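One structure coming up, written as C-alpha cells, with questions to follow.
With one protein chain held back, the other chains of the complex are shown just where they sit.
For clarity, chains are labelled A and B in written order, and residue numbers in each chain start from 1.
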Amino acid sequence: MNSIILYAVLAMCAIGIVAAIILYIVAQKFKVIEDPRIDEVVEILPGAHCGGCGFPGCRSLAETIVKRGSLENLNCPVGGKKVMGEIAAVLGLVAEEKEPMIAVVRCSGSKSNAPVKVQYEGASSCSFLNQLNAGESGCPFGCLGQGDCVTVCKFDAISIDPVSGLPVVDNDKCVACGACVKACPRQIIEIRYKGKKDRRIYVSCVNKEKGAIARKNCSVACIGCGKCVKVCPSEAITLENNLAYIDFEKCKLCRKCVKECPTGAITELNFPVSKEMTKVTSEIEA
Amino acid sequence: MTVSGSPHIYGDQTVKKIMWGVVIATLPAMLVSVWYFGIGAITTTAVAVLTCVIAEYLMRRYLLNEEHPDVSDGSAIITGMLLSFNVPSSLPWWQTMLGSIFAIGVAKISFGGLGRNLFNPALVGRVFLLISFPVNMTTWPVPLSNRWVLVDALTGPTPLGQLKEGLANGETIAALKVHLPSYQDMFMGQIGGSLGEVSAIAILIGGLYMLYRGIISWHIPVAYLTTVAVFSGILYLINPAHYIDPLFHLLAGGLMLGAFFMATDMVTSPMSHKGMLVFGLGCGLLTVMIRNWGAYPEGVSFAILIMNAFVPLINKGFKPKRFGEVTNG
Partner (left out) sequence: MKTFKLGGIHPEENKISAQQPIEIVPIPQTVYIPVSQHLGAPAKPIVEKGDLVKTGQLIAKGDGFISANVHSSVSGKVVKVDEVVDYSGYRRQSIIIESDGDEWVETIDRTPDLKRECALEPKAIVDKINEMGIVGMGGATFPSHVKLSVPQGKKAEYLIINGVECEPYLTSDYRLMLERGREIMVGITILMKGLKVDKAMVGIENNKPDAVRLMKDLSSEFKGITVHALRVKYPQGAEKQLIKALVNREVPSGKLPIEVGCVVQNVGTAFAVYEAVQKNKPLFERIVTVSGKTVKKPSNLLARVGTSINDLIVVAGGLPEDTGKVISGGPMMGRALSNTGAPITKGTSGILVMSEKESKRKKTMNCIRCGRCLNVCAMGLEPFLLANLSENQSWEEAEAEHILDCMECGSCQYTCPSGRPLLDYIRVGKNKVAQIIRTRKN
C-alpha cells in the first residue's frame, strides 16, 4: 500500500521535473528581448484597444511612444490628460496639452423633423442602406439610423434614441476615439471640442443640396442662407456648397448664430434656456 | 412603400416548417413504441417533451433575458421527442425530466440557444442519463408485455447487449444466433430497446418523409449506413465466428434512429455535402468500433457526439468547390 503512494508521488515529481526542464529550454530559446518601458506604458494605458490614437491597439501606441521618445502628436483620447501625464512622468517626457474632445452627431433629421417616406427592411447596417437607397426620409445626406456608430463604439457611449431615431452621444462615456466617425458612411459625426461646461454650438446638418430641395425632406435642414456667416463676430462660420460650418477652434460660443438661423439647423447644447426661447415655447404651448 | 435589398421573394421553407416536419417524421416511430411498450412510452414521451418546452421557455426568458421567447419553432419538442426515443420506456419519470432539463439547459441554452449548440441536445441528455443512472438506462422492458397496466413490466436484453455479453462469455456467433431475435422482428421492432429505436421500418418511413420534404439531404444517412455496412462487412468476412453480419448491425440498436434523426440534426452536422459525407463516414467507423471493441454494447450516441465535436473542423476543411477555382497556380 505504501509503495503505491510512493510510486505515485515519485511519478508526479518526475513528470514535474521533466516538464520544468522543457519549459525552461523553450522559454530560453524563444525569449524576446523588449524594452521594459513598453510594458510600463501599456500598464498605464486604458487597454480598450479602440484605435482612437491611430494605432491598432494600446500596445502599438506604447511601442511607438517608447521608440520615438517623444509624445508629440501622440495621444490617447481615452485616457486623456491624466494618462498622458502619467506616461510622461514614467518616461521623463513633457505631455502635450490637449483640449478635451467629443463626438457630435450633425443631423437633426428626427422622425418628426424628417418624416419617414419609405420603410426600410433588412440588415441593420447604415453602410448597406447607404448603398441601396437615400434613406427612409429621402435626405441623401442625413442620418440613416441603422446604428453603425452604435455597433462600433467600444465605450457604449452612443445609442439610438427610439423616439427621434437619431444617435445620441453620452457626454461622460464618449472618449472621442473617432471610431464612429469612420463607421458613419455619410460623415455625419465629427469630433469637436467638448467645450466649457460641455457647451457646444454646431450646424446640425450636412446636407449640401440647395435650400428648397433640402427642406423638402427635412424641416431643420441647413438651407445655406448665410445669415449665420454674417452675424458671427469671430468669423468662425464658413459657407460652402449650400452648407454652413462652424469652426470649433474659432467659435466663442456667443450663440448669435443660433438665434439667427431660420430653420433651426444650428444646435446649441447645455446652455441655460434663454428668455427668448422660453417665450417662443410658451407661445407654442398656448 | 418598402425598400430592401434583393432578393424580394423567398422560398417557403422556414425554421418552423422544418422543425415541425421533423416532429411529424417522428410520429411513426412514436406509434410503434406505443404499440410495443404501451403506457410507459406515452408517459415518457409526454414528460420529455413537456419538460423540454417548459425548460426552454423559462431559460430563454430568465437566463437569456428574451422578452417574449417563442418556443413554437418546435426545436424543443424535437429534443424532447428524440430524448424520449433514446431511453427505455421504464425509465422513472423524474429521471426523464432531469435528462430533458440537462439536454436543454447544458447542451442548448448554455451555448446561446437554437443554432449555436455544438452537440446534439437529445444525445447529450441521453449520455448524461446513461452515466448518471446506468441501471435504469440499461433495463429494457420486453415488448408487448404489461403494456397497459401500471406494474413493472418484464425486462429483457437488447440484441446488441445479448451479443456483447455472449461474446464476452466466449461464445461464437453461430451459437449466439439461436437466441438472438429474427431479422424480421428487428425490422418491425419487436425487440428490447429504447422506445424509439426498436423499429427500423418506422424510422425509415420517417426518414423518407424528411428526405421527400427536403428537410434533410441523403448524404449523412447514406454515408453513415454504408460505412457501417461496409466496415462491419469486412470484419464479418475476416472472422465470421467473432463478428456478426452487417445486416444485424444495421437493424440493431439506435443506428437507424441515429442515422436519420440524430446525425442529421442540421445545427450539429456539417454544412457542405462533402462535409456531410465525411461526417457520416466518421460516425459509421466510430459506431462499429465502439460496438465491437468498446465497453458499451451500443456506440451510436457516442459516435455522433464525438463527430459533433469535429464539425467545426470539417466545415473548415471540406468547403464546397468554388466555381472557377484556379487549381493550377
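We adopt the following convention: a residue touches a chain if its C-beta (ideal position, glycine included) is under 8 Å from a C-beta of that chain, and two chains touch if they have at least 3 such contacts.
Just so we're clear, the structure is a prediction, and the values are computed from it rather than from any experiment.
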item	value
Full-complex contact with the absent chain, from B:Val142, B:Ile205 or B:Val267	B:Val267
Residue among B:Val3, B:Val23, B:Val106 or B:Met289 that touches the chain left out of view	B:Val3
Residue touching the undisplayed chain, where the options are A:Val90, A:Ala134, A:Val231 or A:Leu269	A:Ala134
Chain B residues touching the omitted chain (full complex)	1-11, 13-15, 17-18, 73, 112-116, 217, 266-267, 270-273, 276, 319-326
Chain A residues that touch the omitted chain in the full complex	117-118, 121-123, 125, 127-128, 131-135, 138, 140, 152, 209
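Criterion: only the chains that are shown with their structure count from here on.
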item	value
Between chain B and chain A, distance of the C-alpha-averaged centres to the nearest whole Å	51
Residues of chain B defined as touching chain A within the complex	1-5
Of all residues in chain A, those that touch chain B in their complex	117-123, 128, 132-133
